[in-house]
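One protein chain omitted, others in place.
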Amino acid sequence: MQEVMRDKLVAKAKELLTGGVVTRVLGWKRGEFCYDLTPGIFKSADELDKEFDFGDFAAPNLSKYLIDETRKEDGKVAVFMKPCDTYSFNQLLTEHRIDREKVYVIGVPCEGMIDNKKLSAAADGIKNVAVDYENVVVETLWDGNVTVPRESVLAERCLNCKSKKHVALDELVGYEDEITECNRFDEVARLEAMTPEERFEFWQGELSRCIRCNACRDVCPACTCEKCVFDNPSSGVESKAPSDSFEEKMFHIIRAFHVTGRCTDCGECSRVCPQNIPLHLLNRKFIKDINELWGEYQAGAEVGSRAPLVNYTFDDMEPSEAVERGDKNA
Amino acid sequence: MQDVTNFKPLIVAFCCNWCSYAGADLAGSNRLAYPADVKIIRVPCSCRVNPMFILRAFQRGADGVIICGCHPGDCHYTSGNYYARRRMSLLFSMLDYLGIERDRTRVEWVSAAEGAKFAATMNDFVEKVTALGPNKRLEDLRCKK
Amino acid sequence: MQRIGVFVCHCGTNIAGTVDVVAVAEALKNEPGVVHSAEYQYMCSQAGQDLIKAAIKEHNLSGIVVCSCSPRMHEATFRKTAAAAGLNPYMVEIANIREQCSWIHKDMASGTEKAIILGKAAIAKVNLNTPLTPGESPVTKRALVIGGGIAGIQTALDIADAGFPVDIVETKPTIGGKMAQLDKTFPTLDCAACILTPKMVDVAQNEKIRIFSYSEVVDVRGFVGNFDVTIKKRARYVKEDICTGCGLCTEKCPQKKVPNEFNLGMDNRRAIYIPFAQAVPKVATIDADYCTMLKTGKCGVCAKVCTAGAIDYEAKDEFIEEKYGAVVVATGFNPISMDKFDEFAYNQSKDVITSLEFERLTNAAGPTAGKLLRPSDGEHPHTIVFVQCVGSRCEACAEKGKEYCSKICCMYTAKHAMLTRDKYPDTDVYVFYIDVRTPGKAFDEFYRRAVEEYGVHYIKGMVGKVSPEGNKLKVQASDLIAGKQLHIDADLVVLAAAIEPDKSARGLATMLTASMDTNDFFTEAHPKLRPVESPTAGVFLSGTCQGPKDIPETVSQAGAAASKVIGLLCKDKLTGNPCVAQSDEMMCNGCSSCERVCPYGAITYSDKEFRMPDRTTKIRRVASVNPAVCQGCGACTVACPSGAMDLNGFKNNQIMAEVDAICKM
Amino acid sequence: MAQINETLIPVVGVITDVRIDTPDIKTFRVVTPDGKKPFDHRPGQCAMLSVPGVGEAMFSITSSPTNTEFMEFSIKKCGCVTEWLHSAEVGQMITVRGPYGNPFPVDDVFAGHDMLFIAGGVGLAPLRSVINYCRHYRDKYGRIDIVYGSRSKDDLLDYKEIIEEWQTDENVHVHLTIDREQEGWDGHVGFVPNYVKELGFDTNKMAVLCGPPIMIKFTLQGLMDIGFDKTQIYTTLELRMKCGVGKCGRCNVGAKYVCKDGPVFRCDELDELPDEY
Partner (left out) sequence: MRKISLDKLDLLFAKIAENQSLYIPSDSVEGAKFTKWTNGTALTNELNTVRGIKDFFFPQSEDLMKFKMQGKNIEVIDIRDEHEDFVIFGARACDVRAMTVLDNVFLHAEPVDTYYKNRREHGIIMSLACTRPVETCFCGTFGIDAANPEGDIVCHKTDDALYMNAVSEKGTALLDSLSDITEDADTKAVDEQKALIKERMTKLPLAELTTDAFGGGKTEKFFDSPEWAKLSESCLGCGTCTFVCPTCQCYDIRDFKTNDGVVRYRCWDSCMYSQFTRMAHGNNRNSQKERFRQRFMHKLVYYPENNNGMFSCVGCGRCLAKCPIRMNIVKVMKALEGTDNGSN
């Protein structure tokens, strides 16, 4: 259930296109079914009418596309962004990856996106989906209508939404909300409370499923390297397959480390993982540590902020204390 | 438990050129013994140590990795060890989170004058790692093929 | 593939005693790339070095590994040896099998085994070494000194003495700085003007020194040896080269009500003024904020009286661009503002003054012509209370004052107290202190004289409150030693205000990419070993911009900075350390992480056009490292997520090869 | 299992001779450890050479199939494997597998024809095998013309062999050219495509073309300008290959796999392929 409807966004996009404010619009394209929206560029009102869509499945974060899109041609590109997407956008601005002058950000309020994986686990053969605040009614192929509580199929990142406020904006369609209180670190804390053996078992089980499709990396708005170290033969760590359980640990630890202080916790990594690995729990661990060790830091909250790993104070905690700190809490 | 009696751990120590490597040299000059299991790699500064090097060492069969740098405030490059301190805090916390035994990693500040501390640190570290036995959780079985 | 020679040193029995050197040489023979392996008694001896040179030539070696003592001992030696044999000196690696092996291991078997592993690691590294050549950059043989106080003056004179041109940039109309405002100087009590003004004259007369007074630095680009600096010369509306400094205009100017900053506002000057009699340059300056002519266009008295015709109401700010090889920061200090210290009633009573104001009151050239008179009524004060550490060592009140010790207050307060008692024996002088710190030559003796010979009442304790009542100042204080509260009716209260870096320092630090501490004092490259250099190469520190200092210390630091500058400017070319970071532009994301961790400001960004493999072009922001500035710490290499930044001599693949070799057991 | 021949498993080869041809091309002679030719091949076929731990790469076999004692590879330095090989010395072992790809149709299509070989730079390497094959079975072919050009005299591959053997053969005509004037060179100067047009061959022959893509493009045009038909012209493609057996999915151009369906193509076949080369 989204407060702002597709038609309103289409109207806004058309207005910007015809008004010459932008030359193209980055948004979501309607798919084969009701739930498979694909990011895409719209250059005409006709394309918008025919293909544009928005709703409970407009999950893809569009900010990363702006890196290439703003380099492609002159003229502005309008982009639709949910609140959490704007954090990624700001972070990319901080890293000079996007030319702000070439982007027109249209903020869209978000009520939370539905997780396809949860939805298809809840109902087989999805023909159509109707969503209201409480429930999701799935029209199925063989079982008639199946009704499930909306909360049960909401994406994890939306259940733990960190902000309904757009931190970057040229224009807002709909209402503006606030940064939300959330319990997004609870799961990390639960893992921290386990014994090392339990934690090892947990992560071994999760990470060993990795098939190194690189979807987490390629979708990540922080992973914007011109060439990833894992693709670079001269880096010494290039690898293509999880040939040993070490391999996927290396990949995910280093990937998480490389985006530390830059990861906005947008949750795209976990959303796209075909193997259902809760990758966001790695990034969140780093965020939680940063917050606890050196003070609250939200990447992308403001443009130009200095990330914790390129900063220091004279009296930072020693690594040994940092590692043992959890024990004292427990 | 592992067979502790015969187990000789492999320890990789990254030492900054200006303080810790000199501290190790001093330990040598003073004939302060520490186990031969410790192998030192010289880096210009503790901030040169990339987390990839540490994971690489474990992958290749190291049982423990220690990073030694100048004391905070004494960095030859003024701020290198402050960055190293933050980076290693996060990395080691993450390894702990993944269930890797935390005694396998350590950061220690050793000045050029602290030969005795260097030797004592290495003795202590080797002892702790020996008690843990071989590194199983971060090894790459292919290396042994 | 390399052609590597391995040379195992016995170091007499130092190594050979616990390491089977023959076995090591033998074991390393079959390592990849190794074409020659030998051992010898003393590799560092002439004979040993000759052996290496011969082998390099005979086997056409492309790299060598010396298994010997610590590289900190003989790496330079063996690099020279290699160079002498025509091999790039950076194709040499040392396996430290003495300090890290033979000397600490008693058992021959384990010592030998470890020596072999260390040798293998060095071989693995040298296999990936590439010849490195230090970069060279020319040196502009001119220095810039920012700040014309005693620190700047001394540095400039010393540099000029060595024959190099120096420019001083001073924001005030005259050089001289704080010292020019002082009366006497501790501990010898010679008059400040008597020792400073000759130096100022020296500066003015020195052909090598140019003074840009009433000017400021607005832009700095470049790097060590090659700074491009833009200096803004503010319009002073008086032609410097024509003005004779006769001072007639300053007497005739009808605008008389301008607070005289030189006397800290305790008297007035005209709108056109010369700060003090010995000013250098001795040129008048029109204060545009007060000049009626400049404000309303109606007056022109000064122009009328100036026989030289030096007045120019049309003057504009000028921008001067100049190249320098070195920059010395000597921006000095200011007393902190007393606005937040209401308890001392500084803003309520004219008779509560700061120590610097007290200096002016006792100075013969000051507002009272050197007579100690109360600012409020011009009467002689009979009871004077000096309060120490106002805003210094203020751990609890960091928002008001400073956490650090301002260092000079104890001594100048002793000086003030002593001078007062000397001139006006009928005056009671109280000094309230936390500690008295006198660690300097003849300092403690000086302080004791104040107490013992001059009968100054030193009371350990803090003044709690000063309240003006009638023509008295009621001082409430505690005497910690006697353990009682004191109430003193004072005529004058003097506050030893903490000192802080000049406000211009922060902006300057950004321009210079020089680092600062949290108090805005410039950070030195090394607190012990490089105390007068900034971590940014080519930037040097002189005087209180680096930390509180008294005059003797300032002058010695100024000289030290000058000698560093001279050392730099003496060189025709700067040869860098080739083990510096290097950015692979094809992989750089332009994210600025490396720039942010670089302590030397060695990394800059620019937009570059790249031809992509699909024949399109793409403009990207990429980092480049200035090898003349980079010191090779490697912080950037880890900050860089794409691995675009690597460190020559300690490349990622080299270190990983060492790791692999060590772990390959 | 071990008895079944797996094409991905190479044999060991020993480098028995390294010849420096040009500043960036060396020719390596390879035999098995017991001194034999690693395997038989046809002219134009390739082999996969590898250095374990460094990588594997495909090279055309430059020696003629008629040479039964050893194999030769002329290799230009341009990547990690080739760089490694360039630093290798006699006695160094490498691994070899093959032969891969389709050979030139020397025994059917070419038989009985006049032959025109046109090569540029290292492009002579794959042609050397065919040229020497044709020279070996001299009576099966008519007149042989060889047009070969390179940047400079020093960049001409197999110069010694060309001068001492090819040029002295009966009814073999070698036409050398270099891109720019050079001291000590009194031969032709100019680019290969123009030279071909200048020479103006009669079209009653088969042509074989190999060199950099841009040279191929213009020479092909030049040949057609003087009346050749694409069906008379063969070329060999060099592409990114990994497995060599048409399975790894890299080297296809359209539905054709260069490693399996090529590398030798008739030029009219190339027209059928999409423009991805």
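To keep things simple, chains are lettered A, B, C and D as they appear, and every chain counts its residues starting from 1.
Following the convention adopted for this analysis, contacts are C-beta pairs under 8 Å (C-beta built on N, C-alpha and C of every residue); 3 or more make two chains touch, one makes a residue touch a chain.
Quick caveat, the model's predicted, so the values are computed rather than measured.
Since one chain is left out of the picture, which of the remaining chains does it touch in the full complex?
So, spelled out: the chain left out of view touches A, B, C, D.
Can you tell me which of D:Val12, D:Ala111, D:Ile163 or D:Ile214 touches the chain that was removed from the display?
D:Val12
Consider the whole complex, including the chain that is not shown, and state which of B:Arg60, B:Arg85 or B:Lys117 touches that chain.
For the chain that is not drawn, the touching residue is B:Arg60.
Give the residue, chosen from A:Val146, A:Ala215, A:Val303 or A:Met317, that touches the chain omitted from the document.
A:Ala215
Which one, D:Thr95, D:Ser152 or D:Thr203, makes contact with the chain that was left out?
Residue touching the absent chain, from the options given: D:Thr95.
Which subunit D residues would touch the chain omitted from the figure, given the whole complex?
That gives, for subunit D, the contact residues 1-2, 4-12, 52-57, 78-82, 89, 91-95, 238-240, 242-243, 245-255, 272-277.
Can you name the residues of subunit C that touch the chain not displayed here?
Interface with the chain not displayed, on the subunit C side: 30, 612-614, 660, 663-665.
For subunit B, enumerate the residues touching the unshown chain of the complex.
Residues 60-61, 142-145 of subunit B touch the chain absent from view.
Rule of thumb we're sticking to: only the chains that are shown with their structure count from here on.
Give, as an integer number of Å, the spacing between the C-alpha centres of subunit B and subunit A.
Measuring from centre to centre gives 36 Å for this pair.
What whole-number Å value describes the gap between the mean CA coordinates of subunit A and subunit D?
Here the centre of subunit D sits 51 Å away from the centre of subunit A.
Where in subunit B do residues touch two or more other chains at once?
In subunit B, 51-52, 56, 73, 79, 83, 87 touch at least two other chains.
Which parts of subunit C, given as residue numbers and ranges, touch two or more other chains?
Each of 597, 639, 652, 656 in subunit C touches at least two other chains.
Taking touching chains as linked, do they make an open path (line), a single closed cycle (ring), a hub with spokes (star), an all-linked set (complete), or other?
other
Which of the chains are touching one another, listed as pairs?
A-B, A-C, B-C, C-D
Spell out the part of subunit A that touches subunit B in their complex, as residue ranges.
Touching subunit B: residues 188, 191-192, 196-204, 229, 236-237, 243-247, 249-250, 253-254, 256-257, 260, 282, 285-286, 289-290, 293-294, 308-314, 316-320, 322-324, 326 of subunit A.
List the residues on subunit B that touch subunit A in their complex, please.
These residues of subunit B touch subunit A: 51-52, 55-56, 58-59, 72-73, 79, 82-83, 85-102, 106-107, 137-142.
Once bound in the complex, which stretches of subunit B touch subunit C?
Result: residues 10, 12, 17, 21-22, 24-25, 27-29, 31-34, 36, 39-45, 47-53, 56-57, 60-62, 73-74, 76-80, 83, 87, 119, 143 of subunit B touch subunit C.
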